[in-house]
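A single protein chain has been omitted; all remaining protein chains appear in their positions.
And now, chain A:
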Amino acid sequence: MASQEIETLAAALARMPGLGPRSARRAVLWLVKRRDNALPQLVEALEKVRETLVECSICGNVDTSDPCGICADPRRDARSICVVEDVADLWALDRARLFTGTYHVLGGKLSALDGVRPEDLRIAELLERVREGGTDEVVLAMNATLEGQTTAHYIAERMEDLPVRITQLAHGLPVGGELDYLDEGTLAQALRARRPLG
């Protein structure tokens, strides 16, 4: 039987996506066996991330610098903003290296039942970003869920009077499919086939 401390670590790891109790136990055992080398390295890496982790004041991405690596990258096309629900969606899209512009993370989606209102999302910040000028295109890349599509519709309507082209990701994915779970080919197709919002 493991000590309380080891149990606590295993329980914390088990909650992580894709792990679960059994994998967590294996990971802990692996770390315990490598307590002289791998364990301190992991602790140090975690501590560094914890110290520097910050939300980008421009796009809402989570990174170790503000502005984030994407917003600060001069090769990025700042005239194009891709709006996503969550940091996970941003990472999924960016991992595929399909989009050369910048992003805007809403931090969720509108839901009357869950009590998520427009002011709970970073929508005002997005409108402000576009109003400041320098934006040609806003790509709405919400998930194909009911709430995601409602949110996209809402944002498009709020931007109606702004001098910017609004397009929507052509998902072509099964109903309820979440952006983060899409493979890169599907993402590429969805981005290429983005269409103006009518």
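Heads up, the rule we're going with is that contacts are C-beta pairs under 8 Å (C-beta built on N, C-alpha and C of every residue); 3 or more make two chains touch, one makes a residue touch a chain; residues count from 1.
Going forward, contacts and distances are computed from a predicted model.
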**Candidate names "Xanthine dehydrogenase family protein molybdopterin-binding subunit", "Electron transfer flavoprotein subunit beta", "DNA replication and repair protein RecF" or "Phenylacetate-CoA oxygenase subunit PaaC"; UniProt protein name, chain not shown** = "DNA replication and repair protein RecF"
**Asked** Taking the full complex into account, what residues of chain A touch the chain not shown?
**Response** 20, 110-113, 118, 146-147, 149-154, 157-158, 174-176
